[in-house]
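With one protein chain held back, the other chains of the complex are shown just where they sit.
What follows is chain A.
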Amino acid sequence: MNLVTFSGPPSSGKTAVILKTIEAIQQRGLKVGVVKFDCLYTDDDELYRKAGVPVKKGLSGSLCPDHYFVSNIEEVVQWGKERDLDLLITESAGLCNRCSPYIKDIKAICVIDNLSGINTPKKIGPMLKTADIVVITKGDIVSQAEREVFASRVSTVNPDAMVMNVNGLTGQGAFEFSTLLYDEEDHIETVTGKKLRFSMPSAMCSYCLGETRIGKEHQLGNVRKIELGDE
């Protein structure tokens, strides 16, 4: 089985791109399944189910979805293996700009859209910086110039990534993208022992751990103070 991890900001087109890509991969006779990680709510599982794709979802609640991802990925891999999948895709809501669910030696894909603004690439941190492939969506609604400027910003933030345009609506580029996802030589039995590409925040703050009271004496761990200055 191959394992591929997708992440990217909310509504950037992850599900749309994955669905179009799965169409192309299924035509090669391969069996694909998806697990979606989100915080509070998602109906992506319905979309995958409608397309006949085996799917599971996991909601992290008030936890960072990427922390939740690493705590569960081994079980998810075993789920995929039990179902004899050739390709297991995970889709993570990139809600936390501090973390990313990417694992060393496991293909990592970031989906980001042209509408999100040209400063987004530098805002979203490890999710973009440490991806192998960056897929840019929604090129159909912006001008050629905006596409060029956006793609060049993406490349500046992650100069080692392959950068591709895929249209989540028409599927333009999805066939081409699909050829990069599956490798016959790859066999993942387990991810136990593998490492994250980027360590999750070195310490949690007290609020991560359930503190609700406001005030200095309640702030423990990783606390950063805002700089308001004198002006």
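The rule we apply is simple: a residue touches a chain if its C-beta (ideal position, glycine included) is under 8 Å from a C-beta of that chain, and two chains touch if they have at least 3 such contacts; residues count from 1.
Everything below uses one rule, namely that contacts and distances are computed from a predicted model.
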| item | value |
| --- | --- |
| Omitted chain, identified by the protein name its UniProt record gives, among "OB-fold protein", "ABC-type lipoprotein export system ATPase subunit", "ABC transmembrane type-1 domain-containing protein" or "ABC transporter domain-containing protein" | "ABC-type lipoprotein export system ATPase subunit" |
| Option touching the unshown chain, where A:18, A:111 or A:163 are the choices | A:163 |
| Chain not shown: contacting residue from A:58, A:126 or A:168 | A:126 |
| Contact footprint on chain A, counting only the chain that is left out | 98, 114-115, 117-118, 121-122, 125-126, 129-130, 134, 139-146, 148-149, 151-164, 170, 172-173, 175-176, 179, 198, 201-202, 224 |
